[in-house]
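Removed from the display is one protein chain of the complex; every other protein chain stays in position.
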Amino acid sequence: MVSRTRREVLVGGSALATAAAVGVSPAFGQAYPARPITIICPWGAGGGTDATARIVAAGLERELKQPVNVVNRTGGSGVVGHAAIAAAPPDGYTLGLVTVEISMMHWQGLTELKPDSYTPLALMNEDPPGIQVNSSSPYKTVKELADAIKAAPHGKLKASGTGQGGIWHLALVGWLTAMGLKPDHVAWVPLNGAAPAMQDLAAGGLDLVTCSVPEARAIIEAGKARSLAVMAAERNPAFKDVPTLKEAMGIDYTTGAWRVFVGPKGLPANIASALTASLKTVNESKEFLDFMANRGFGVRWADAAGTTKFMDEANKAMGVAMKAAGLAKG
Amino acid sequence: MHLSDRVTGLFLVALGGVAAYGGSRLPPVPGQQIGPEVFPMVVGLSLALCGGLIALGVGRRYEDEADVAMVSTPVEGTSASADLLPSRWRELRVLIPPALLIFYVYVVEALGFLPTAAAIVLVTALALGARLRLAIPVAIVAPLAINLLFLKLLRVPLPSGLLPLPWIGLP
Partner (left out) sequence: MSDIAQAFTIVFQLDILIVILLASIYGLIVGAVPGLTATMATALLVPITFYLPPIAAIGAIISASAMAIFSGDIPGALLRIPGTPASAAYTDEAYAMTRKGQPELALGIGLWFSALGGIFGTIALMALAPPLASMALRFSTFEYFWLAFLGLMCATLVSRSSPVKAIASMLLGLLVSCIGIENPAGTPRFTFGSTNLLGGIDVIPALVGVFAVSEVMRAMLTSEPPKPPRRRLGSILAGQWALTKQYPKQQFRGNIIGVLIGVLPGAGADIAAWVAYSVSKRFSKEPQKFGTGHPEGLIESGSGNNSALAAGWVPALLFGIPGDTITAIAIGVLYMKGLNPGPTLFTEQASSMYALYIIFIVANILMIPLGIAMIRASSLVLRAPRASVMPVIVLLCAVGAFATGNNLFAVLTVAAFGVIGYVMERNGYPVAAMVLGIIMGTMVEQNLVTSIMKSDGSIIPFFDRPVASVLAAMTIAALLWPVFAWSWRFLRPKAA
């Protein structure tokens, strides 16, 4: 019905317009912020990223004394929203919350956007994956599970946690590679997210699930599954009994899903530093910490420079893992 | 756009065939016995089969039964026979609503929600035979009301364009 070029114009055009929708012209000569700010969330209303965006927006609203609205720009498996953030005018009135997918999608050839297509403001959250098994499974420790994986024939054991090429798939690939195994030694069953994967684990359809511990929490607490290890540098304070991979089997492999606040590329330095400072206050506020603790989300903090470095490293690591798994293009 | 079963059936045969062919060219994924190509191929071939059956008139019997009871049919039937002459032009009028939606997509950002919406309402109302006395008030009130509803209740900002709503502001 619509030609390809028109569709592409639409992506950029609609992105610009979201910013335009907020106000007519940039406010010159007034202290920033002079009018309401929009935060673009590339994922749908009701998910974890949306909830994070909204709680931070509430905090920013108090800090900046201006309304902060969260707009969910969904579509294209996150590509549309991420593109909208990058294409917004860099005036500080349109910000965005980018997720780990920004370090993955460009390797798959889905978009040109990379972490350096934005002005990073602050890293607010990172959730490392845990390794979960059914509570009736014979493996009591991650070491026993690892030995069983090594002993099993190629592709015999099944794992899931999200779709093909998703972050938790790459976590498994990274772990297997770190153990010196082939990336597909454990077959990945692509499911529609962590919740269906945990349900299938409980139903006895899978051998292990890699997904963040908070996502697995309710099933674990219901006694249907247990978490053997987390792929993080430190234990999760809410799950003190679950060791890190390094503690449990001496493999120093960490990864995680993260969320970073950004502006479009070319955000003026004074606005960026003002926003980073406000985000730091929000990050340390009791309300934010309580919210994250209640949801079981991991709080992290890095300022603009730290975030740039963090995203750069994550991006490289993703490239390695995705090439190993045969998921990267070219 | 009333077409014979032979035409729609053959169209489905073609569509199913193209889908199956397009699907068959998708690369397989290592480790998946059933790759991304299988589902489109199965669906495409089944669709082509159904299209063939339709073109041959299988199942036509049931439709006649249903037609008799269909509520919408008598209305359409009477009006179509009412004015036979300009039927070709009349047929084209059905394209007004989708055309207006496409108009909305490409214009709303430049023009803003209120003028775009007013234009859509006006054109639709006139196309349905409304007098200006009715169409103009509706074209003014409906966009304003919808804009307020979305802005206030749903916090969805609509493009302001040339005619922002300064007195409402953002929530």
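Every chain is named by a letter (A and B) in the order it is written, and numbering of its residues begins at 1.
As a working rule, contacts are C-beta pairs under 8 Å (C-beta built on N, C-alpha and C of every residue); 3 or more make two chains touch, one makes a residue touch a chain.
Computed from a prediction, not measured in an experiment: that's the story for all the values here.
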In subunit A, positions touching the absent partner
1-2, 4, 7-8, 10-11, 14, 18, 44-48, 50-51, 54-55, 57-58, 70-80, 83, 108, 110-111, 155, 158, 160, 163-166, 187, 189-192, 195-196, 198-200, 202-206, 217-219, 221-224, 287, 291, 294-296, 327
Where the missing chain touches subunit B, by residue
1-3, 5, 8, 12, 15-16, 19, 22-23, 26-27, 29, 31-36, 38-40, 43-44, 46-47, 50-51, 53-54, 58-63, 65-67, 69-72, 75-76, 79-80, 82, 90-91, 93-102, 104-105, 108-109, 117, 120-125, 127-130, 134-135, 138-139, 142-143, 146, 149-150, 153-156, 158
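Please note the rule applied: only the chains that are shown with their structure count from here on.
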Note which residues of subunit A are touching subunit B in the complex, please.
2, 6, 10, 13-14, 16-17, 20-22, 24, 36, 38, 67, 69, 71, 155, 164, 184, 187-188, 190, 326
Residue numbers of subunit B touching subunit A in their complex, please.
29-32, 102, 105-106, 108-109, 155-161, 164, 170-171
